[in-house]
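The complex appears here minus one protein chain, its other protein chains still in place.
After this line comes subunit A, so read on.
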Amino acid sequence: MSHASHTPLPTGAQARPFLELRNIHKRFGGVHALRGVSFSIAAGEAYHLLGENGCGKSTVIKIMSGAHAPDEGEIVLEGRSFRALNPIQSLAAGIETVYQDLSLLPNLTVAENVALNEQLVASGGRLARLFDRARLKRTAEAALDVVGLPTAPAYLSTIVSDLPLAQRQLVAIARAIATRAKMVIMDEPTTSLTRREVDNLIAVVERLRSEGVAVLFVTHKLDECYRIGGHAIVFRDGQCVAQGPLADYSKHRLTELMTGRTIDSKRYRTGAPRAEELFAADGLSLPPSFANVSFSVRHGEILGITGLADSGRNELATAIAGVTPASVGRIRIDGKVERIGHPAHAIRLGIGYVPEDRLGEGLFLDKSIFENEIALVVSDLANAVGIVDKTKGRALAGKIAQDMHLNTRDIDLPVGALSGGNQQRVLIGRWLSINPRLLLLHGPTVGVDVGSKDTIYRLVQQLAEAGMGLVIISDDLPELLQNCDRILVMNAGSIVAEFDARATDEEQLYQAMLTSRSDLATEAAR
């Protein structure tokens, strides 16, 4: 295996493209999701498919992976023309997709998740075949090695649901390359990863490209696109509005192309916190996640908390929300000592928590916007015999929908029909229905498009102006720098640094996040 991190990559300009889409149209009922999309993918190149939620990115991925058939147009795969692909054809041609949900089978082992599909594709999808365990092991070992995961038998036989999220991401990528992929599509691969894990992912991508594999990223994170390099393919409203080398486009220009309007990356925070303390945590511990964490939030203050995924920041957030209460320590709200042992305590104390995983922990996707918005106040809306006052509830939900700038006025629409950005606004809106004093926002813009980000940031600032305290837990560093007053950095379960957001930069924050545990120990010993 070559150590090919920085060798020049084939340009692919003269070669025949691996895959070409020509004038693809797709309609879903009345929605014209793709309107004549054309682009081509060359071997060994990296591409970034950019665009806001709902612009047709996922549809085009599904057409390439064989999940959807286009209504019009042509798919040219290594010179052969197709009207449509089915999943096995697409896989057999070497097109592999790492879906945002990873599409892993939680009850099977690492080896099976990585290498079983290779045997399925080899058999052409026929199931009346022997299952070759020696081949499974060989394939899995080779693929795991490429992505830098262990190949020990104990790891191969680990059940995937026992793995941390970042490793599951790599397992999904390992599956993609186990079938001798020629093109790997990664749908928002970095949303759940910290920077260190992103670095590793980038190294994996370099290695794939050096072996002639084309990589197509679907992402919202423009900074990462530039770090990876390659070509941009920009979608807006089901059309391809630009394609070419990333270097030809500034970040500003790409944003403009995606949204069709100008959005600047200025600092949103203009206000200042008030003097009185709203919330104080004193010596919170929850072994082994975090220990002896103390901080305070003032009225109208926006506090950022960041750190690597295993730094304890996630557990700290859920501890304050009462989901996984801290075992030691005190919490004061407006100077009064309070106990938070359950989410209901936190809600009663006016602490709102917008979770990171808005699908898993927050929203009822098949329920309407109205029902989602009133979920927290439903008992307040009920009369003595438990009948909910729908008129009052609808008025409240309608007002929230308006305040949140949802792109629909129809509050009976199921939340599942909304884009990621709008779903996030529904979730934040729900918490506003309890008039929280302190709002914890966990990864508020994960998987959210640029336009929605802007709306969410403006809202956060308005809430702070109104005197609410906000805590943003995020690894999107520009987001923290643009919105917060102060930023705390967690590392190995402790707060290791505090920065004034106006006087710091990504580099400083990143350094504090990365300082290794052993360095910390030596510093402490001094």
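Details
Methods note: a contact is a pair of C-beta atoms (placed from the backbone, for glycine too) under 8 Å apart; a residue touches a chain by one contact, two chains touch by 3 or more; residues count from 1.
The rule we apply is simple: contacts and distances are computed from a predicted model.
Considering only "Monosaccharide ABC transporter membrane protein (CUT2 family)", "3'-5' exonuclease", "Zn-ribbon domain-containing OB-fold protein" or "HAMP domain-containing protein", the record for the omitted chain gives "Monosaccharide ABC transporter membrane protein (CUT2 family)", by its UniProt protein name. Screening A:154, A:275 or A:385 against the full complex identifies A:154 as the residue touching the chain left out. Only one of the listed residues, A:117, A:422 or A:445, touches the absent chain: A:117.
Remark: the omitted chain is touched by one listed residue; of A:127, A:275 or A:503 this is A:127. Here one chain is not drawn; of A:21, A:104 or A:140, the residue touching it is A:104. Looking at subunit A, the residues touching the absent chain are 1-5, 65, 67, 87-88, 91, 99, 101, 103-108, 112, 116-117, 119-121, 123, 125-131, 145-150, 152, 154-155, 158-159, 162-164, 167, 170, 196, 200, 203-204, 207.
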